[in-house]
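Every protein chain except one is present and positioned as in the full complex.
Naming follows writing order (A, B and C), and every chain is counted from residue 1.
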């Protein structure tokens, strides 16, 4: 069985999700190459040591450059904060390491392109972490589109709604600072639904957006961990420099009309990552809070029993599910990462590019920036302008 | 256009629902015979006069016997309290009036049978008010069963859940008194789901039940109106003499297993009249709180898109719906009565028995009493024992 | 009891809905003034005679001008095709008749304003037929917003999805011809959700839209009736001159971001008229296909039981519902018109303007045209430009 040596940079939310995926992969997909959890890397030694033990890595490091010289590392997994992605990726590619980078690929389209170019130049494989593609219900949607079972696509609408910063006293964590996060809801949540649109129905040609920062100042936190942070009542305040919400409309190359909304101000929505596709022969609806389900409608059902079907995508007929539990036994968020890593391992074994890869990351970044430009200039922007 | 002269006895909840049905029928079903709203009858003159004006009847009466002598009355509509049904029906049949009686047909099986016998002896038409049959989504369920599209039926489960007497301070209204109401949840709610079972999958052969009166004493109301009543804090209390909840299991002649529950103690359920049928080729689910919808599942759907379809039964392909609004424009509770009256008018025009008729009322009463007997004697009771 | 003499022009879909509302109003709202169904008017004598009998009007006419001279007519109800609204309204106002006009008020903003001006000049009352406001669940949403129970509003998103012209062989009915209908999905469906936005959270300041006609030619029908029409296979084709779908984004005066979509190409959606409002203290969601329900979320619910509540708005605590049936017994589409007419009758009795009135119709038209302008000029348009 082929083994792939992994060096992972970052050990917080995504670091945990990736580690778990490596750890569990071969128990459920025994024929996949084995990801060897060699080195986990983080700047804070205490933190990374604890993560090493807890997540099951063989070694840890505090300087990511150390990983590039090791022969036992074939792949660099980059899930450090977004502002560090580019430097690491360029160096790793130069060291002939394959790349697995969390989204957003970079803080700018230019950087993303530079990363893609570097990966191509050095002939390494590259993957970007759009994990939601790997929910079996999303795979089913893709299959229905690809097989023509929804016909010609007219509409794609998607919204990613959260509410974790609704409280104005929630502190100014790094995700609310442009210089670290690059973007707010747009880059964090919007990126996912843009990628799903690309995955499911193809490229967009033009966009126009709007955004807003509803709460313009927030308490500066004394300490930050992951998504959460504490602030005292006496905290000084600092400016929120990213968008709280971004909406945009688009046209797709296939002729469909697109509608997108990403917000962290939708009370009651913890993680509503939803899309709907309407075609000439049918429609599908997905909501990540019920990630095992796809609502499916066909126009050619018998006249008296037409209706959206609630397909619980846990049957053997659904992607990945024969590796898990009997039908009706659902899986969760973390499984999307296992399937993602499965694709990555198989691609490396087969010496092909994994999907989605940096080209998909670039394409997503291109739309993100096209939307930002359309907001800045209050006009429709062709995606090809960028 | 044929006209049918109506004399209606009772003017409360059901009296209003029936009046409305007569009033609206021909606007939406212009080819149906015309129910002439001749006389409405009630014991309280002030009350019945107001109802006459409000509901649109030509005349009123305070003694129901007066209706039997009138030539302009072809049909007696009986929706007075249950303890009055039998006497009226027997007299009306003897006067050669057709009969439309609300459920429960009578306070006992013996009485119900006497009513059926009288109607048959005098050769009059007779209908019983199981209105839920007439929801288009229920009609669709029936159609799917009859056409064999669900295959052999294995399971029928139904529950009618309400919560209007959950509060122990809710007063002792007539529906909680055995001598007037005959029965509690069992006869009021259970009767409906028993009838739906008969309608949808046929006869039961044996039953066993259990029941309970959770709140055994309630304040005696100073005044009662319809379902509601007021009681003062200083009210004396009286015993509740009917069941708050009745459950039973049954076997059907077709081989299916039945499960039934009727309760007024299900917090959060205002009117959850639900059933599910599981067959060898498919299943259906219905909930009256979403009465325009039927959930439908077929085992022969393609492997990757099997799931319950949410059929909104408002298309032209669904019973009655071409008479109403465009697809997707829903109808409500009162429409079940309009469809019921449509069947009644057509049956009278065509000189045939309407369905459901007193035979269905008797059959329902037979099951109700079989269940009561099974509770009293703590044993399985064959429906044919009664 | 006060009586209001009605003359109604138009007798198709809306004519039926209005007639029914007049007919049923006082049965359920006996204290409301009585709408006297005096004259129904239509150009086709056979058709209008049948409607007169079927809907219960005392007289019929084929020339709407005849209605203006009658003393027994206080109110002119205009539900003729949209291109006839203005001429009738101006003449009726000049004749001192009160006005009840279906939406869209007119084919253009200029016309709509002229109608409002005329009504004001002649001192008559005027109402516009935005019936969806009158669903009890929508009224509940309004109440929650007005009482501050949702806090500051951040997001309003709405979509009105239908699928009745999805089939390219569906014929070129009048609703698909700009000169008669004025607009396609935008004016037909979009108008309703724009009005709901105005009703629920107030005015918009700027908009930008996009639209598409997916099927550009359709068979010319041999005969048209209401929404449906027949075409033979050999039918000649004509151009569809209205939009199949229109989307737009907006900003509200209250600071909220808006997202709107109206389409007739959403397979599986017969009549999905939906909106969601997200505020700082809570959210609500509505879907007309389940019109008796409102999903409600409050941020101040106890931490462990936060979630969208499925409120079945049929309790006595909900608008209008004490006039109907016991809790849990749902109502349907046509009831929105009864409540609308209730408002109209009460307003006339109380000598005040009904709500919504022509000013609301103008405001809606203003947004519709602002969106159209934004599409034509591919730019954000301030609503005040128009």
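In the analysis below, a contact is a pair of C-beta atoms (placed from the backbone, for glycine too) under 8 Å apart; a residue touches a chain by one contact, two chains touch by 3 or more.
Every value quoted in this text rests on a predicted model; they were computed, and no experiment measured them.
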Quiz item: So which of A:43, A:237, A:290 or A:346 would be touching the chain we can't see?
Solution: A:290
Quiz item: Who touches the missing chain here, A:96, A:329 or A:352?
Solution: A:329
Quiz item: Which of these, B:87, B:212 or B:349, touches the one chain of the complex that we don't see?
Solution: B:212
Quiz item: Hey, which of B:44, B:299 or B:384 is the one touching the hidden chain?
Solution: B:299
Quiz item: So which of B:129, B:171, B:190 or B:282 would be touching the chain we can't see?
Solution: B:282
Self-check item: Those residues of chain C which, in the complete complex, touch the missing chain
Solution: 140, 143-144, 296, 298, 301, 303-312, 315, 317-318
Quiz prompt | Footprint left on chain A by the chain that the document does not show | solution = 13, 16-17, 19-20, 23-24, 26-27, 30, 50, 53-56, 162, 164, 227, 269-272, 288-292, 312, 314-315, 324-335
Quiz item: In the whole complex, what residues of chain B lie against the chain that is missing from view?
Solution: 150, 154-155, 157, 159, 161, 163, 166, 208-210, 212, 214, 245, 247-249, 251, 255, 257, 259, 261, 263, 265-269, 278-283, 297, 299, 306-308, 378-380
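The rule is short, and it goes like this: only the chains that are shown with their structure count from here on.
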Quiz item: Centre of all protein Cα atoms: which chain's centre is nearest to it?
Solution: C
Quiz item: Between chain A and chain C, what's the gap in Å when you average each chain's C-alpha atoms?
Solution: 41
Quiz item: Taking each chain's centre as the mean of its CA atoms, how far is chain B from chain C in angstrom?
Solution: 35
Quiz item: Centre to centre, by mean C-alpha position, how many angstrom separate chain A and chain B?
Solution: 54
Quiz item: Out of chain C, which residues touch more than one other chain, so two or more?
Solution: 269
